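With one protein chain removed, the remaining protein chains of the complex are shown where they sit.
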Amino acid sequence: MSNRVKNIIVPIMAVILGMLVGTIIMIVTGYDALAAFTALWNGAFGEIYYTGEVIRQVTPLILAGLSVAFAFRTGLFNIGVEGQLIVGWLAAVWVGVAFELPAVIHTLVAVIASGVAGALWAFIPGLLKAKFRVHEVIVTIMLNYTALHVTNYIIRSVLSEKSDRTEMIKETATLRSSFLEGLTDYSRLHWGIVIALIAVFIMWFLLEKTTRGYELRSVGFNQHASHYAGMNVDKNIILSMVISGAFAGLAGAMEGLGTFGYASIKGGFTGVGFDGIAVALLGGNGPIGVILAALLFGALKVGALNMPLEAGVPNELVDIIIALIVFFVAASYMIRLFIDRISKKGVK
Amino acid sequence: MEYVIEMLGIRKEFPGIVANDNITLQLKQGEIHALLGENGAGKSTLMNVLFGLYQPEQGEIRVRGKAVKITNPNIANDLGIGMVHQHFMLVDKFTVTENIILGKETKSGLKIDLKKAEQEVREISERYGLAVDPQAKIADISVGMQQRVEILKTLYRGAEILIFDEPTAVLTPQEIKELIQIMKTLIKEGKSIILITHKLKEIMEVCDRCTVIRKGVGIGTVNVSETNPNELASLMVGREVTFKTEKADAKPAQSVLEINGLIVKDSRGLTAVNSLNLDVKAGEILGIAGVDGNGQTELIEAISGLRKSESGSIQLNGKEIRNLPPRKITEAGTGHIPQDRHKHGLVLDFPIGENMVLQTYYKTPFSKTGVLNFKQIYQKAKSLIQEFDVRTPSEFTLARALSGGNQQKAIIGREVDRNPDLLIAAQPTRGLDVGAIEFIHKRLIEQRDNGKAVLLLSFELDEILNVSDRIAVIYEGEIVAIVNPKETTEQELGLLMAGSKQKEVGEQTNV
Amino acid sequence: ACGKAEEENNAAEGGNTETTEDAFTVAMVTDVGGVDDKSFNQSAWEGLQAYGEEVGLEKGKDGFDYLQSQSDADYSTNLNTLARQDFDLIFGIGFLMEGAIKEIAAQQKESNFGIVDALVEEPNVVSIMFKEQEAAFLAGVAAAKATTSNKIGFLGGMEIPVIERFETGFKAGVAAVNPDITVDVQYAGAFDKAEVGQTIASSMYSKGIDVIFHAAGGTGNGLFKEARDLKKKEPERQVWAIGVDSDQTAEGVVEIDGKEHNVIITSALKRVDNAVKDLSLKAKDGDFPGGETITYGLSEDGVGLAPINEEVAAKADIETAVADFSEKIKNGDLVIPSTLEELKSFSVQ
Partner (left out) sequence: MGFMDILYIVIPSTLLWAAPLIFTALGGNFSERSGIVNIGLEGLMVIGAFSAIVFNLAFDQTLGNLTPWVSLLVAMVVGALLSVLHAVASITFRADQTVSGVAINLLAVGAALFLVKLFYGKGQTDIIQKGFSKIDIPVLSDIPVLGKLFFSNTYYTSYVAIIVAFIAWFVMFKTPFGLRLRAVGEHPMAADTMGINVTKMRYIGVIISGALGGIGGGIYAQSISSDFSHATISGQGFMALAALIFGKWHPLGAMGAALFFGFAQSLSIIGSSLPLLENIPNVYLLIAPYILTILALTGFIGRAEGPKALGTPYIKGNR
């Protein structure tokens, strides 16, 4: 079997295996698996409203996934998507609240602000990696917590007076659209999905088609050889982190300008950043893969909300399934071995 | 009982390749037995089978006449088989002693008894004349000493049969001499040795018998005393090989590279290149001879912009290039075949095609306004692959999947194709077989004949003597002599490299 | 609202059936805390259960139910889901749901909504507010009577209006008993960081503070842990805590030499349960106060103080004082300030 086919089969198998183990868990613990999956399906696609909500959920997941995937492809592990997202969220809302601008332009400025904020936040680990060879994983983890506290502080003390959240953004800055809401029976679907899809295209084009992308990939694979070949390794490391951070920041704008319309104090992380790792991984760090994986996880997450009510199954089950899928993709060597065995038997 | 080891009809397959096909090797008690073959012929594989790292699909191994199954290195150790691997198996951060006792530690209570272990190491090293410092960290000692540690590892485990896999490829001539002495001592102590090497001269010097394999198939075993290098070479390659590189006389023209008073520090901040002067002319190959660690690496890094130099000047075609960024230097007209092809020469995870434009991707026709033109890139790659005989399934194959020799050919193709005024070749044939070496030497000479300057760095005196038009001997960061290869001998070079007072080499003209 | 024909038989058979023909179904959405957060989600859920019991409904789509949110983004989806499942009345528990309720109420005009701790002006939404300051005032009175060191602590979750009402009322209560008592105020910055609560409590107790009142949700668990630990270590020492929202007595139990003790003096109650049940019943009877804000105070049984711990020496004294002040508050003689600003000009006299 060709590698290409395998690369497609592996994630599919991982999803199937994840669901399978989820089913076994339900059977063992005495839940009605069929009812659970029915509820899951209904909660994701049973009504147009839910489908709208799924796409809304998918939007930041795509961007977070892109962020992780982009870093991966250029040899970095951006585990700081969460922090960059929060920072981007705040920046977008800040612009949305503080500025008076015509519609569309206001939105655009706010979206750009989020990207810039995420990029700046990611610039720090990029710089430290490039100049001091500090591993980006640890710095980004630390910066996640820093982002959490700093944005909380800004929301409390700068953007509001000791309130737990900012004002609503101005109408002119919103990504929401009554057209899309009407289309999906009042879901919170917003124009962000278009931005996400454009971002997917940009990532693909940048990475695969441009000289810049060539350098980024080259530095990601082999810094020494890239240095020998005359590339500026430090600059490329920083750039790669910055671009990755910009995607993460945009994911924050989806929440700030689309889903919520404000920024609020957070006790913990949104989880979108970590889901981004899952999305990137399941999607094989490729553009189409990321979209499909985000769609799957978005549907699972939104659909899960319906499980306790309709089937009496705790929605944590879906978290388990997602974790298992990530696990199986990570251990895809196991699946590859299995496929090889099957296909060999088939030949003999 | 004549044979201590018998490997009979060994077959070992890797996915898609038969690395060993029905190979037989018999080792006599007390002999040094050479194993000869081209790159990828299957020598390392055969030895790894003997050492228990791989399991053969077919065949039988007998140790002192008894059939055995060697399923892991522990069993090999118990049978008295020890192996010095082609790539050193040493933990950099550990001390010499820790590396030697690893897996067979001397204990007192729960604790490792390092004192006792060091004592034991000292004893063995004295007995076999293997000078090492038991407390030194591997990272801090020379390659030669590292190899002695590898040998000690096997002796510490009581090995009677030692396998040396290309031990001399990484050594300086002096170290090679020492190693040969050590091997002779070992034989005297009753050990038996299998030696893998590409250097026929070494085989002729120390070996009793030689088994040749070609493309995984055993060709046969010959008594070294009854053969000569030419025969061995043709047995190995399957055709006649010429050793003396054919070349016309050089026609040196203007200086392409001029270095004056160059001072470069190494990573530890010590002066590695010390007020060095050198020039390389168009139409000549200048060879740099020297024992490893005398500033060669730093010199080359300084020329190519990979290391900042302290002072002095480096001029390329009369233009100052010192401390310019690597790209500027490349664009000024240099090409570089790096010492470590995996680390510096290739992006192993790129297709071979994309590797072919590593320095030129941003130029037309490979890209335009920042967008790559893959059609052009792969067309270029395809033609280079053909021209330089790079054996690869296609230009889309990952560079990682190519054998070392073919990776090297790809790099040379890439560098030569850019037609640089100065080509720097650092150990371009390290670890390659004679066929590949011959090919590469031809290409270097071709460059010279096209009126380019070639700077060749090599630790192989043969290579230096054969290929260079002039030889600069480097010692402690200075060029201590410039000699004409036609008028010098290996002995003389060796002495110069060892820092002996330069005798009247001043008379050698073109300084 | 919607009749279900096939269930009529059931209805005819008796009172304890799943649903009646015109069952008035009620549901709620919790924040990430869930219905057992030992705080107001739990309280609200108890209110729903009490309502169900009273009118003979069971948990489920045809009676009363809840959905727990896993993140802020889920509030809206959950509220919407419940509306789509045709629940007649849907509560959003907590100020965090303000935005979501506002939006969904505008879309789902058929359903009625209730929001706790926030104001939403929509015709089909009732806003439920509490006079936390009144409960906290009584807690402050109890604390002031119980302290022997004249040093008292207040542990807040986040600096938001609701908690400010607690802080204000508490300080007012303490001052009403003895203006010389100092109240050390610290905020943990979160409602779910027990470890932070524990460290703050530890530092307060070692400064000689002997009573700490918390309005910090799960963060308060750290306070109880610290108080229990200290009590266990030095059984003679005066170490007290005061709970919040619901009666938290159970969290204060310490076993010392086989004997049970308790470090919780009392709890400032916020009867979300009463409010939820009250409004559900009203709505069932067709009296849904849509568009209004209903504020529950001591008089409405919406806030109060839990019974006083037997072990507190000043128990009787506290009870008298509390009863006394309660009376004054209920009949309007005493208005408890609700912001720190108002507190400045407050005095009991």
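Labels A, B and C are assigned to the chains in the order they are written; within every chain, residues are numbered from 1.
The rule we apply is simple: a contact is a pair of C-beta atoms (placed from the backbone, for glycine too) under 8 Å apart; a residue touches a chain by one contact, two chains touch by 3 or more.
Note that the structure is predicted; figures quoted are calculated from it, not measured.
Visitor: The complex has one chain that is not drawn here; which of the drawn chains does it touch?
Guide: A, B, C
Visitor: Of the residues listed, B:E98, B:E258 or B:E415, which one is in contact with the missing chain?
Guide: Considering all chains, including the one not shown, the answer is B:E98.
Visitor: If I consider the whole complex, including the chain that's not displayed, which of C:S202, C:Q238 or C:T293 touches that chain?
Guide: C:S202
Visitor: Would you indicate which residue among A:V58, A:I195 or A:L281 is in contact with the undisplayed chain?
Guide: Going through A:V58, A:I195 or A:L281 one by one, A:L281 is the residue touching the chain not shown.
Visitor: Of C:G34, C:G60 or C:P289, which sits in contact with the chain we cannot see?
Guide: Checking each option in C:G34, C:G60 or C:P289, the one touching the absent chain turns out to be C:G34.
Visitor: In the complete assembly, which of B:I112, B:I187 or B:L398 touches the absent chain?
Guide: B:I112
Visitor: Please identify, in ascending order, the residues of chain A that touch the omitted chain?
Guide: 25, 29, 77, 79, 124, 128, 132-135, 137-139, 141-143, 145-146, 149-150, 152-153, 157, 267-268, 274, 277-278, 281, 314, 316-320, 322-324, 326-327, 329-334
Visitor: Since one chain isn't shown, list which residues of chain C touch it in the complete complex.
Guide: Counting over the whole complex, chain C touches the hidden chain at residues 32-37, 68, 184, 186, 188-189, 192-196, 198-200, 202-203, 206-207, 218, 221-222, 224-225, 228-230, 232-233, 250-251, 253, 255.
Visitor: Hey, which chain B residues sit against the chain that's not shown?
Guide: Looking at chain B, the ones touching the missing chain are residues 48, 51, 53-54, 72-74, 77, 83, 85, 87, 89-94, 98-99, 101-105, 107, 110-112, 153.
Quick note on the criterion: only the chains that are shown with their structure count from here on.
Visitor: Have a look at which chains touch which and call the overall pattern line, ring, star, complete or other.
Guide: line
Visitor: Which chain has the mean of its C-alpha atoms lying nearest to the mean of all protein C-alpha atoms shown?
Guide: Per-chain C-alpha centroids ranked by distance to the global centroid put A first.
Visitor: Cα centroid separation between chain B and chain C, in whole Å?
Guide: 77
Visitor: Measuring centre to centre with CA averages, how many angstrom lie between chain A and chain C?
Guide: Between these chains, centre-to-centre, one finds 36 Å.
Visitor: Can you check how far apart chain A and chain B are, centre to centre, with Cα atoms defining each centre and the answer in Å?
Guide: Result: the chain centres lie 47 Å from each other.
Visitor: Touching at least two other chains at once: which residues of chain C meet that condition?
Guide: Correct list: empty.
Visitor: Sort out for me which residues of chain C touch chain A in the complex.
Guide: Residue positions touching the partner: 61, 65, 67-68, 70-74, 76-78, 80-82, 84-85, 95-96, 99, 104, 107-108, 158-160, 189-193.
Visitor: How about chain A: which of its residues touch chain C in the complex?
Guide: Within the complex, chain A contacts chain C at residues 43, 47, 49, 53, 57, 152, 156, 162-164, 168, 186, 188, 255, 259-262, 264-265, 267-268, 270-271, 302, 305-306, 308-310, 315.
Visitor: Per the contact definition, I'd like the list of chain B residues that touch chain A in the complex.
Guide: Residues 304, 306, 325-331, 336, 338, 343-350, 354, 358-359, 361-362, 367, 370-372 of chain B touch chain A in their complex.
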